[in-house]
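What you see is the complex with one protein chain gone and the rest in place.
Let's turn to chain A:
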Amino acid sequence: MWKSLFTAVSKAPVLQTTDILNQQLRTTFILRRKTPPLLHKQGRKPKTLRSRHYIYELVKDTDVEKQADIDVILTSYVEGLGNAGDKVSVRPTFAYNKLLLPGLAVYASPENVEKYSNLTNDSEKIRYSSKNAFYTVQTLSQMLLSVVMNKENPWTLKPWHIRVCFRKCGYIVPEDAITLPEKQISGPNMELEDKEFFVTVTINNQEKVNVRCRIHHWSTNITERIPHVHNFWEILSEPVIPEQAPILESMPKKRNVIKKRQASI
């Protein structure tokens, strides 16, 4: 009776031993003998190893080895990575901490690939034309573009002027992506000096962003030049076109200006 009882209890799931740690452990060390043992003679017993043959040098510790990138499928738009449904390859730690844990992505297993295949056509999710488009929109909306025009020669503002000004500031913007205000701006007109307007930049024919611009007159003759103003972007100015005033007011200011205002408050 006792025996049968014992077997019954021992077979119960509570008492059964299971492997608690199911995770894979990387405990492989690749070693090399410091003194390789000599070859043994054919047909003879191998020579006994000496203690010097048991001294090893570490070739590789697989625990500290750099792991390969892993593939994940994004479930929503991630700045600098991609849109929902995109399969991206990222560093494992970044994937675990920044994407998988917050639920921004899932592992790219065959089941998940199939499950999230229709995500790319989901119209509810926010979509950007590219992974960097969001950053570009952010940057452009906060900048102040200095439009340097001549003080002597007559000019009328055209998209290529804006493109050149963008390029000088380190932004590559093609001419067809720039939309000027409908009202023509022409000069030289010292009333327009240091006054603001905005142009609309279209990124990849999709995202539209308004960029704050400020006119500055520049003379070839040094004596004619307008004196330098330190941190001119921190000084608030008026719109060139009165109709643009409400939009200019609602647009985000350059970061420094915001900081300065907060400090003063």
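Just so it is clear, contacts are C-beta pairs under 8 Å (C-beta built on N, C-alpha and C of every residue); 3 or more make two chains touch, one makes a residue touch a chain; residues count from 1.
Throughout what follows, contacts and distances are computed from a predicted model.
Visitor: Pick from "Transcription elongation factor SPT5", "GPI transamidase component PIG-S", "39S ribosomal protein L1, mitochondrial" or "Actin-related protein 2/3 complex subunit 5" the UniProt protein name of the chain that isn't shown here.
Guide: "39S ribosomal protein L1, mitochondrial"
Visitor: Looking at A:Val88, A:Ile185, A:Ile203 or A:Val240, which makes contact with the chain not pictured?
Guide: Only one of A:Val88, A:Ile185, A:Ile203 or A:Val240 touches the chain omitted from view, namely A:Ile203.
Visitor: Pick out which of A:Ser76, A:Asn112, A:Ser130 or A:Asn189 touches the chain that's been left out of the picture.
Guide: Looking across A:Ser76, A:Asn112, A:Ser130 or A:Asn189, the contact with the absent chain belongs to A:Ser130.
Visitor: Of A:Asn153, A:Thr223 or A:Ser250, which residue touches the hidden chain?
Guide: Residue touching the absent chain, from the options given: A:Asn153.
Visitor: Residue-wise, where is chain A in contact with the chain that is not depicted?
Guide: Residues of chain A in contact with the hidden chain: 129-133, 135-136, 139-140, 148-150, 152-153, 155, 160-161, 164, 167-168, 170-174, 177, 201-204, 218, 220.
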